[in-house]
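Every protein chain except one is present and positioned as in the full complex.
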Amino acid sequence: MLALVLIAPAVAGALAILLRSRIAGRVLLISTSVLYLTAAAVWIGNNSAAVPEAVSAYFAVDGIGRLFFGIMAVVFAASAVYSLAYLRAHPMAERQEALYSGMMILFADAMAGVLTSNHLALLWVFVEATTLTSAVLIYTERSKASLEAAWKYIFICSVGIALAFVGIILITIGSGSIGTLSLTVLYRRSAEMNPFWLKLAFAFILIGFGTKTGLAPVHAWLPDAHSEAPSPVSAILSGALLNTAFLGLVRVNEILIRAHLALFSNTLLRIVGFLSLFIAAVYMFSARNYKRMLAYSSIENMGILCIGVTLGPAGIFAAMIQAAAQSFAKASLFLTSGTILARYGTRRIDGVRGLLRADAATGWLWLVSLFAAMGLPPFPTFLGKFLIVRAFFESGVGWMAAPFLLIIVLVIAGMAKVGFSMLFGDAPQIVHERRDAAAYVPQILLVLLLVSLGVTLPNWALAAFHAATGFAG
Amino acid sequence: MATILYLALMAVGAILFVGIINRVKAVWGGRRGVPLWQLGYDLARLLRKGEVISTTTSIIFRVAPSVSLGAIITAALLVPLPGSHALLAFRGDFVLFAYLLAFSRFVLVAAALDTGSSFEGMGASREVTFATIIEPAFFILMGTLALASGKTSFTGIFNALAGSSTYTLVVRLLCAVALFIMLLTEGSRVPVDDPNTHLELTMIHEVMILDTSGPDLAFMHFGHALKMVTIGALGANVVAIGVFSTLVEPPWAHALLGGLLLAVVLATTAAAVGVVESLFARARLAHLPQMMFVMTALSLTAFGIVSFFAHGGY
Amino acid sequence: MADLLIVLLGTTMLYLFAASRLEGYVRTLSIQGALLFALVVVGPHGSGWLNVAFLVFETLVVKTIALPYLILRVIRRNEIGREVEPNISQFYSILIATAIFGFGFAAAFWAAGKESGIQPLFFGVSTAIIVSSLFLVISRKRIVTHILSYMVLENGIFLLSLSVANEMPLLVNLGVLLDLFIAVFLLVVFFNKISEMFDGDHIDVLTELKD
Partner (left out) sequence: MSAALHLSMPVGTVVLRLDRLAAFFAIIIAAGGALTALYSAGYLDAYRENPKYSTAAYYLFLGMLESSMLLVTISRNMLFFLGSWELMTIASTCLVLFEHDRREVRRAGVYYFAAMQVGAAFLMVAFGWAAISTGTLDFDGLGSLLTHDRAAAIVILALLFVGFGTKAGLVPLHTWLPRAHPAAPAPVSAIMSGVMIKTGIYGMLRMVTEVGNPGLAFSAIVVVVAVATALLGIMNAAGQNDLKRVLAYSSVENSGIIALGIGIAMVGQATGNSFMMAAGYLGALLHTLNHFTFKMSLFFGAGMVYSRTHELNMERLGGLVHRMRGTALFFLIASLAICGLPALNGFTGEFAVYLGLTSGTGSGSLAVSLVALLGLAGLALVGAAALLVFTRLYGIVFQGAPRSRAAAQLRDISRGGRALMTAATATVTALVIALGAGVQLVLPALSGVVGELGTKGRTGSLSAPLAQIGSAFSDMNDVVLMFAGIVAALLGVRLLLLRGRSVARAKTWNCGYQGSIERAQYTAGSFAAPFLSLVEPFVPLSRRITPVETPFPTGASIDDQRSDASERLVTGPLISSVRWILSLFRWVQSGRTQHYILYGMVFLIVLVALVFGGL
């Protein structure tokens, strides 16, 4: 199964690029997403098998891998379907489109690699691969702005990832006699490692993977990339890529926790977490571009996750729920923003008015997804928020709940200000009037998924979250 | 027995009260002045007349005087004859008393605003404004007495305080003065208002009833007078505390004594009002609030004294 | 012997800050590649000739020849000026770079005193190279110099990885190399695009996206 998941898409991606045919590209894209969905279903389905499925020393799917793979699969499928609408709305040369489809597939494959690799350096390799593939996607629209975004993205992230590699080398130094970077081994024997090198390594890795995760102060590439990329790509960036990079962070953090360095790693993670929240709050009010606004909300969410994982098992559990819910909500928002962009032809917030009248379905999707992203019921984000607040008190740092919620309230207020101003008011004359089912169905399904998760957290989901919480056994 | 006597006294007293005030003023001014019963004659004349009603007004204007008078009468019924039980006494009846007066104020103001005349609007505005100063003071007063007596109804308070310790003498004095200020304000007498300069120049009460005529005007006038004597009767009760420590036998004598005391107190109060009106001119509007805050101050002082003693002087 | 090579590497860094011409940068880059190759040759080999062969290939072919040639072609093709155009003058750059080196060594020896199992020279020089390459990015205006700085950074990391006694598995090494190569390749491609689309190749042209 795992081999199939990793190899087939690679082939498919290469094919799509080489064949240079619209149809082939789209078919391969959709079939890949189907493959991923089935894989995710199978893995999450028999989550009871606590022992991770391993094909070699290098690859394994543990609980958290399964969960994040599931998230990635869903987001990717939604974006793949939406891509059909996007490609119809933005006709481009055949080989360009083939490149788009192929890169999408390879991008997803790279993420799958990150999520399933059981070897730290290998994980690094795949993270860098995600950067390279997605950089091409960001430049899809061939505009000056997209070029600038792509450049900043690839340059900043490459530098960051390079620093992460330094961190990995330092871990090798610190691991001494262990002599391997296989994660399962590191988890098991983390006690033997040299704490000094481990801490130094974590500092580097935090910056490296933190750059990809979009954590302040190394978040700077994120708004540019998210706003200039094609909306389906933005959706994947925000809904899947950030989590994927975050997973790397979590894995290394797990090593430190097991090496009794939790105090150190938690302090660092909380610092960057609150910094990210703060930066999000700063720009939530001053953003003039709604895709950038969503990007800042992603930064905020990553901050929440960082803080969550420092709060013990309860916090990690909450963070897992938060990760899944926020990813779906953010994906739905970014896809919807694509429709808005197609309708109004502008990314400026003050250029969009009366969305509810111009395109009711999009308007309602926008509103509902906003509520989901704000962490209101009946969406699981609300559950996650509350559980994190509770975890603050459980791990004895209740006072932190005050700044945490203060900033979150600010962010919510900012989102509401922007979101409402776009929804209401008098609609101008809209140029594009073509309606396309593929531009609505994915978000609707995402919202339905969110509601079903939020109202009655089904057992399989609960099991998945629990498995993810205790992924290292 | 007591109640009937009380009602009779109030009805007559209302008319004589104004009469005495005017007589005192006249004598002070070296005139003979109108007969004591003048208000009675006026009311009788008014009740025989028809009415002229403004076209701007609505039904409210016509109903208001009766409602206002009714409220004041009901309020008067809650005040006991000194030394006896009121017709109806219950926990917190003074709250109802205050709110009945407020009711009459509401309808008076509504009637005034009904005419759309700027003069009456002005009067109404001042009426409600001054009430915001007087009412809290009154409640502080009653709270003080409640604290001193441990009771929360007029009758209960006045009877419980009867013959209690000496410090109540000071308290009673303060309360009496406070009530006197309340009377001047509620009755819109000098220095708050000048009832003599009828029509436009009066600022509060008289200007509010510019458009009222006939029986309605009679109701208004009588209600106004009755309000004054009611407050006077409260004063009488406050003064009477301690006089009636023991029940005088037979009961009718007891009631008679109370009535006598009420009459005396009312007469002296009226005389006092007359003296004040002859000595002072109407104060400037801007200065009125200070004067009324004096009542608040007195009540608070009383409260201070009482709580000092009531809580064992710490 | 190895120590001498490492010190040489360090001096190349200083030269990098002193140099005022792009060709100088490229030359320094390939020199560093050569030095790394030499290090691989003289340095301690763990198990597996295959690994050594791979490292030789990486340093000699990729780092010394292929990548510098690629950059050189880009510079020629876009016939951009030869000046480096620092926004911090060479003089101060060198001062700061020296400071960075000083701190790198200090840290390395401090760590060596505290923790066993590292060669301070390896560690100090490589960290110094890494940090100073970041500083190079900050202190130079032209986009092409950013690419160069990135490759210098990679060199520094490579040096550090050599200091690790037990090597990475071949698979991983392959992946790393592949990533590095594609990254540079993409950077170059985007750089070409930029010099087509924008006027001038200063990083200042890429400041449209902000809040």
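Think of it as A, B and C in the order they're written, each chain with its own count starting at 1.
What we mean here is this: contacts are C-beta pairs under 8 Å (C-beta built on N, C-alpha and C of every residue); 3 or more make two chains touch, one makes a residue touch a chain.
Just so it is clear, the model here is predicted, and its values are computed rather than measured.
Thinking of the complex as a whole, which visible chains are touched by the chain that is not shown?
Looking at the entire complex, the absent chain's contacts are A, B, C.
If I consider the whole complex, including the chain that's not displayed, which of B:Asn22, B:Ser117 or B:Thr230 touches that chain?
B:Ser117
If I consider the whole complex, including the chain that's not displayed, which of B:Thr3, B:Gln38 or B:Thr129 touches that chain?
Of these options, the touching residue for the absent chain is B:Thr129.
Would you mind spotting which of B:Leu39, B:Val109 or B:Ala225 touches the chain that isn't drawn?
B:Val109
List the residues of subunit B that touch the chain left out of this view.
The list for subunit B reads 47, 49-58, 60, 63, 65-67, 69-71, 73-74, 77-78, 88-93, 95-96, 98-100, 102-103, 105-106, 109-110, 113-122, 124-126, 128-129, 131-136, 138-140, 142-144, 146-147, 149-152, 199-200, 210-211, 214-216, 219, 285, 289, 303, 307, 310-311, 314.
Taking the full complex into account, what residues of subunit C touch the chain not shown?
107, 110-111, 131, 134-135, 137-138, 146, 203-204, 206-211
Which residue numbers on subunit A touch the omitted chain?
These residues of subunit A touch the chain that is not shown: 151-152, 155-156, 159-160, 163, 196, 199-200, 203-204, 206-207, 211, 217-218, 220-221, 223, 264, 267-268, 278-279, 281-283, 285-286, 356-357, 371, 376-378, 382-383, 385-386, 389-390, 392-394, 398, 401-402, 405-406, 408-410, 412-413, 416-417, 420-421, 423-426, 456-457, 462.
To be clear about the criterion, only the chains that are shown with their structure count from here on.
Draw the chains as points, connect those that touch, then say whether the picture is a line, ring, star, complete or other.
Shape = other; not a path, cycle, star or full graph.
Which chain is most remote from subunit B in terms of Cα centres?
C
What is the distance in Å between the mean C-alpha positions of subunit A and subunit B?
Result: the chain centres lie 77 Å from each other.
If I count partner chains per residue in subunit A, which residues reach a count of at least 2?
Subunit A, residues with two or more chain partners: not present.
What residues of subunit C sit close enough to touch subunit A in their complex?
Those in contact with subunit A are residues 111, 114-115, 117-118, 130, 134, 137, 143, 146, 150, 153-154, 157, 160-161, 163-164, 166, 168-169, 171-172, 175-176, 178-179, 182-183, 186-187, 190, 193-194, 197-198, 206, 208-209, 211.
Looking at the complex, which residues from subunit A come into contact with subunit C?
Residue list for subunit A touching subunit C: 58, 119, 121-122, 124-125, 128-129, 131-132, 135-136, 139, 144-145, 147-152, 154-155, 158-159, 162-163, 165-166, 169, 172-173, 176, 179, 181, 194, 196-197, 223-224, 227-228, 283, 286-288, 292.
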